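As you look at this complex, bear in mind that one protein chain is not there, while each of the others sits in place.
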Amino acid sequence: MLKRLLDYNDGEEFDLVLMIKNSQLRHTKNDKLFLVLQFSDSSGEIRGNFWDATNQDAATFSTGSIVEVNGKREEYQGRPQIKIYSMRVVGPDEGYDLSQFVKSAPEKIPDMKEEINKYVFEILNPTWTRIVRYLLKKWDKCFFDYPAGKSNHHAVRGGLAFHTLSMLRDAKGLADNYTQVNRSLLYAGCILHDMGKVLELTGPAATQYTPAGNMVGHLVLIDEQIMLAAQELKLDLDSEDLLLLRHMVLSHHGKFEYGSPKLPQLLEAELLHRIDDLDAAVYAITNALQHTEKGTFTEPIMSQDGRRFYRPKDDQALDNSRHLE
Amino acid sequence: MLKRLLDYNDGEEFDLVLMIKNSQLRHTKNDKLFLVLQFSDSSGEIRGNFWDATNQDAATFSTGSIVEVNGKREEYQGRPQIKIYSMRVVGPDEGYDLSQFVKSAPEKIPDMKEEINKYVFEILNPTWTRIVRYLLKKWDKCFFDYPAGKSNHHAVRGGLAFHTLSMLRDAKGLADNYTQVNRSLLYAGCILHDMGKVLELTGPAATQYTPAGNMVGHLVLIDEQIMLAAQELKLDLDSEDLLLLRHMVLSHHGKFEYGSPKLPQLLEAELLHRIDDLDAAVYAITNALQHTEKGTFTEPIMSQDGRRFYRPKDDQALDNSRHLE
Amino acid sequence: MLKRLLDYNDGEEFDLVLMIKNSQLRHTKNDKLFLVLQFSDSSGEIRGNFWDATNQDAATFSTGSIVEVNGKREEYQGRPQIKIYSMRVVGPDEGYDLSQFVKSAPEKIPDMKEEINKYVFEILNPTWTRIVRYLLKKWDKCFFDYPAGKSNHHAVRGGLAFHTLSMLRDAKGLADNYTQVNRSLLYAGCILHDMGKVLELTGPAATQYTPAGNMVGHLVLIDEQIMLAAQELKLDLDSEDLLLLRHMVLSHHGKFEYGSPKLPQLLEAELLHRIDDLDAAVYAITNALQHTEKGTFTEPIMSQDGRRFYRPKDDQALDNSRHLE
Amino acid sequence: MLKRLLDYNDGEEFDLVLMIKNSQLRHTKNDKLFLVLQFSDSSGEIRGNFWDATNQDAATFSTGSIVEVNGKREEYQGRPQIKIYSMRVVGPDEGYDLSQFVKSAPEKIPDMKEEINKYVFEILNPTWTRIVRYLLKKWDKCFFDYPAGKSNHHAVRGGLAFHTLSMLRDAKGLADNYTQVNRSLLYAGCILHDMGKVLELTGPAATQYTPAGNMVGHLVLIDEQIMLAAQELKLDLDSEDLLLLRHMVLSHHGKFEYGSPKLPQLLEAELLHRIDDLDAAVYAITNALQHTEKGTFTEPIMSQDGRRFYRPKDDQALDNSRHLE
Amino acid sequence: MLKRLLDYNDGEEFDLVLMIKNSQLRHTKNDKLFLVLQFSDSSGEIRGNFWDATNQDAATFSTGSIVEVNGKREEYQGRPQIKIYSMRVVGPDEGYDLSQFVKSAPEKIPDMKEEINKYVFEILNPTWTRIVRYLLKKWDKCFFDYPAGKSNHHAVRGGLAFHTLSMLRDAKGLADNYTQVNRSLLYAGCILHDMGKVLELTGPAATQYTPAGNMVGHLVLIDEQIMLAAQELKLDLDSEDLLLLRHMVLSHHGKFEYGSPKLPQLLEAELLHRIDDLDAAVYAITNALQHTEKGTFTEPIMSQDGRRFYRPKDDQALDNSRHLE
Partner (left out) sequence: MLKRLLDYNDGEEFDLVLMIKNSQLRHTKNDKLFLVLQFSDSSGEIRGNFWDATNQDAATFSTGSIVEVNGKREEYQGRPQIKIYSMRVVGPDEGYDLSQFVKSAPEKIPDMKEEINKYVFEILNPTWTRIVRYLLKKWDKCFFDYPAGKSNHHAVRGGLAFHTLSMLRDAKGLADNYTQVNRSLLYAGCILHDMGKVLELTGPAATQYTPAGNMVGHLVLIDEQIMLAAQELKLDLDSEDLLLLRHMVLSHHGKFEYGSPKLPQLLEAELLHRIDDLDAAVYAITNALQHTEKGTFTEPIMSQDGRRFYRPKDDQALDNSRHLE
């Protein structure tokens, strides 16, 4: 296997194709311009400065560009950086794709697809299963490629599917304990709840919000998709089954201030909201702990009210778990 | 013209067909049952007690029933009430309809329809005008019949159209002052913003929320209607024009806690929200002041944070204005 | 098996020993006194009025008394009530105990004890296992007898243990999915988190808060118990293991306004809080739905922000589940 | 007409008298001092650095100074800046005044004065009209010269009068639609509501809060002015008319947290608050949109809860409107 | 000394002149009207029912009337009540005054006046002392007669002066400990802070808010008084001393939501706010504890966030303290 960006050690030179994840033009006090660049590939990210830049360079080496970099890994103030020897933009016909330069979820896409399909088989209600299958098919490519968010959690390639799958596993445990739960409705809700993100976000690399994401949002976007699908499938637009499913996705943020137009009013909607929130929290906390030394606290985690979490000195379970980002 | 309920004076007897707007079974301390009934017709409401009731009577004379009442208007503790001589349920074949017994908005439906249509002519954008005309036609009967709410404001027959029209008049004044406003978008937003109430509410009489009203809400319900209409009309589902219109209706409550999944992000969406809120406030305050003596404060108005409003001693403008409810 | 209070039908007469769960002295408009009594045994509760009461009767038949009632079940305004023929207080030597007259959790105490012990075996850390075993033994009788609360959720005999056990089952599912979790710490936290309620509450019948419950609260009460136990067991009072366990119980309400002096700062503390909250919510929602007709909404559930929950028309899973209260 | 600061193009040299709107002393990494200066005249602002400064220079070229600058306009990182050749402070006897160097409201002061006076004529109540005329006369010069705020909105010369006038126009539209409104009271409230800013702020150039502005605030400052005027005019200090007018100005911020000691308790006070808030919002949003490219979002607008607003791709109305700042 | 209302025992008959503190017309289930009356004199309050009332009786025996009652004290459900034999309205020429029938503060008015005057002597600043003396003289009668509030705390005759004096004592202790405090300013603030209540409230008996109280409020009312006094005294209206004093009274509620238009921005203003709040809290808590049995909790105290306070079993200090209400 080819060496990737993070496989190089201090002092080693390399020639790699990388994505510019972020590019900012700055100037020194004596008015020289330079670019602060964040390079990434699927192994992670390192920063580097491009000195004596021109305004032209800033336009050429912009955020989201794919470049071939000839350089060296160095240590600077305890953090790695790249000393750039030369750099050129890779052309569209050279066969590279942005999504190659993004970190991926810790499980393989075909495996996730297969396991999610097993849950689909357990959705017994005909309205819900037809809509779930229709939309899974319609958005298949994006659904298994997109992240679940821009930065907070599961912001990796395949993160949307990984988040969905992890929630389905939680849902199974809870439905086993609480037999009063409608398992079909809960599974259908898990699968669809964030699928609107394929319309809300621009994709897995250099992820941004689309105008529809900003002005409609993924809760209503998937609700619209459900209605349009129901019309295509000639389902009864006024049926209670359809209403329950719409309510699941529309209420899953659980609080008005997070953009839910309605609060959960079904036992299964309440569970969907809680599983969603729990899975995101576990991901964000784990990710922060994995970047923290034992016996110390993480940086404040913004998605968790700015709390810092403590990594105990004796911490075997976390040690043995796979790295998220 | 026939005398209606509020046309009778103390001591006068009558024989009238009325709606039971509210019916509650209570019992005296010595365990006799009686019904507390709120009677109404299009002139207003009066309360009356039906003594020595049975459980059967409670089922017969339930909320929403139409009854013929033989009785007398009395004064009791400073408030009018009905002394019931006899009462019978009116059959479905006697030609009465619930909506006859409800108060109506202070302007005539044909007049409102005509004036609203004038505003439709000023919507110049082809996407918006086609959707507005399509939905106005689809929901024509309900739109001019329904109230704008269950109780807070414009809770009268035709209240939805009256609220819409009053907002359009405000919108015109503001668009004249602020020339930077897209008048077409603002008018289209005014007309559609509350149209989802035809799906959220059960109708003008004995108004309740539908399950879809409770679990989806009129903001998303009209958004769904816009999308389904666009599909029927074969409009581009991804166009910016369609997005702007959806954003107008989805953000018009202006705050997350009032069920807007998105906050206004267009100048016109901000104005739509403010006009909506202002028109509702003016209605609620005016209605309360009209039931308050000069030189005193109203009861706390719940929709206005429980504030009491003062009716000045010298108050000609209010005196001369038409009565709302 | 003997017939209990709820086993009688309308019109049937009975002679039963019952607990007075609540007693209130009221007076009729013509100044006659009467007692409004809530009777209960382990099958449930029915209300009845004791007419022509004296102040002496009010003192005799007070909340928490055990009485022998000779009476008849009647229907009144659609709800059952007891017509009292005669009633006498049962003496302390007649062998009755308050806790007999309280509803019990839906699982048997020996079964729950056995299953909880299985989880104790999976706590591998020596500090945590010693403290858990010490306190489970010290409070054994109360822990399996007390409710988990005064009224909100699990307000039944054995409710504390049932809530604990249900949480352990949820914890197992989550620890299986999230391998980074320290399973021992999470289980120890689940078992101890609400054990302070044996000091906070007065017991399973006519449950009230103790002064220590009001002025210290069960979070700090169990923390104090842990420290005193550690001193008794001659454990290191400054060890990190002890600190982590204290943090688990002190932070488990998850929000300052619910009385947590600290917010969760461990991944396991975050999970403990969420499992606790989730199990209480599922219980409260399920209990409300079980008292609601299909196709309608529950009364507002206070512990869930006053939300009403909808019971779908087709609701097999809930139909088939055991009744909670 | 003379060329002003923003009339020069890149590379052009000039000799202009300008105001230093902001001056900050900084130092380079090798400990050389320099001044970062914001220059302005009535055409707008440009930034420039004054290199090799001394502490003496910092004192000389301080915020609010008027200077003659000999320099050249340059392009730097996509934004204009001034390269300073030489600079000297203009003496007090050279006939310059700070207010010359400030941007002005988009309407002419005499026009605004004339239009406002037309509204004064419609105030029919003798108490209100006398106080309005007295205070308009007393503060005439400042009222038509001051901005309406330090930075949020209408922060231009004449902004206070422009904001007042724009509100009067809105008020007229609303009073036409809602005939129950006391037009005299509403107009009087519009004219006086922000007049206290002539005491709260230091003036149109380099605007700061006065101690009285910080410690009393413009709502109470104008209320005090009304009382002192009433005493001077020998009006009845206890009349209801005077009370209503005081309530209008004291409640116009509409929320306690914005410094209103009382919430609106008059229909007209409610409208005054809403018109004030609406006019400020329209100004701030329009100003932000005018600095934003089509098809993109503005920067977060702090006065609007940090929301970003979208400027549609097709945006004729905004294009054709006059520029605010 | 004459026996007062609370000096009579159960079963004793009396003939007394009393105030009707509250009068409400109710009706029995069989539609007989009766009045529920709260009688009071300076010893306290007892309730009584006036049976078979007419609408005329309700108008005659209204809230705030002075009546001669011939009746008997009885015990009813553990609480005293009056059985009314006969009752007549006392004429204006019979020499009674409402304020005779109100409870008084626990210290004598002349004593309080003398002690407050000692504090006035310690106000050394000429502006503050002249205004304090002017307003103390202008409002002398009301200031020592009015309560400090309608119901929350110090709602007794002379309560305003008692609250003021108690705060001055606290202020002295704090100024002794914190020598950085401007004692003159703090004392002047204490004396004036609530003096606006003489305009906000109707008086010591049957206390209501005036329209000016509702629409301007006592903070701004005293600020206006200070300005008018300054004008009368020909003081400099723009002096910093005057500004500091105005800020003291305007900010003394300490929070916007309690109607302070400005938050404290002086050390002395911060202290004034805290002393005011503390004295009110001590009064309300003490009053509630004095009506509570040892070893139990008070009813929720609304002014203290609805908290219940505990009265310890061993509670000598409270036992020995004077009763407040």
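Should a chain be cited, it is by its letter among A, B, C, D and E, assigned in written order, with residues numbered from 1 in that chain.
Heads up, the rule we're going with is that a contact is a pair of C-beta atoms (placed from the backbone, for glycine too) under 8 Å apart; a residue touches a chain by one contact, two chains touch by 3 or more.
Because the structure is a prediction, the values reported are computed rather than measured.
Undergrad: Could you tell me which displayed chains border the chain that was left out of the figure?
TA: Among the chains that are shown, those touched by the missing chain are A, C, D, E.
Undergrad: Among the options E:Lys32, E:Arg169 or E:His291, which residue touches the chain absent from this view?
TA: Of these options, the touching residue for the absent chain is E:Arg169.
Undergrad: Considering the complete complex, identify which of E:Gln81, E:Asn182 or E:Thr207 is in touch with the unshown chain.
TA: Per the contact definition at the top, the residue touching the missing chain is E:Asn182.
Undergrad: Touching the hidden chain in the complete assembly: which of C:Ala59, C:Leu228 or C:Met302 does that?
TA: That would be C:Leu228, which touches the missing chain.
Undergrad: For the chain left off this view, which of C:Arg26, C:Lys262 or C:Arg308 is in contact with it?
TA: Hidden-chain contact among the options goes to C:Lys262.
Undergrad: For chain D, which residues lie in contact with the unshown chain of the complex?
TA: Contact residues on chain D toward the absent chain are 25, 27, 29-30, 33, 55, 211, 214-215.
Undergrad: Residues on chain E that touch the omitted chain in the whole complex?
TA: Within chain E, the residues touching the omitted chain are 166, 169-170, 172-174, 176-183, 240-241, 244, 263-267, 270-271, 274, 277-278, 281-282, 285-286, 289, 297, 304-305, 307-310, 312-318, 320-321.
Undergrad: Can you list, in ascending order, the chain A residues touching the missing chain?
TA: Residues 28-30, 77-78, 297, 308, 310 of chain A touch the chain absent from view.
Just so it is clear, only the chains that are shown with their structure count from here on.
Undergrad: Applying the document's contact definition, name the chain pair with more C-beta pairs in contact, A-B or C-E.
TA: By the number of C-beta pairs in contact, the winner is A-B.
Undergrad: Distance between chain D and chain E based on Cα centroids, please, to the nearest Å.
TA: The mean C-alpha positions of chain D and chain E differ by 45 Å.
Undergrad: Taking each chain's centre as the mean of its CA atoms, how far is chain C from chain D in angstrom?
TA: Centres of chain C and chain D (C-alpha means) sit 62 Å apart.
Undergrad: Two or more other chains in contact with one residue: find those residues in chain B.
TA: Residues 29-30, 211, 214-215, 240, 244, 265-266, 297, 308, 310 of chain B touch two or more partner chains.
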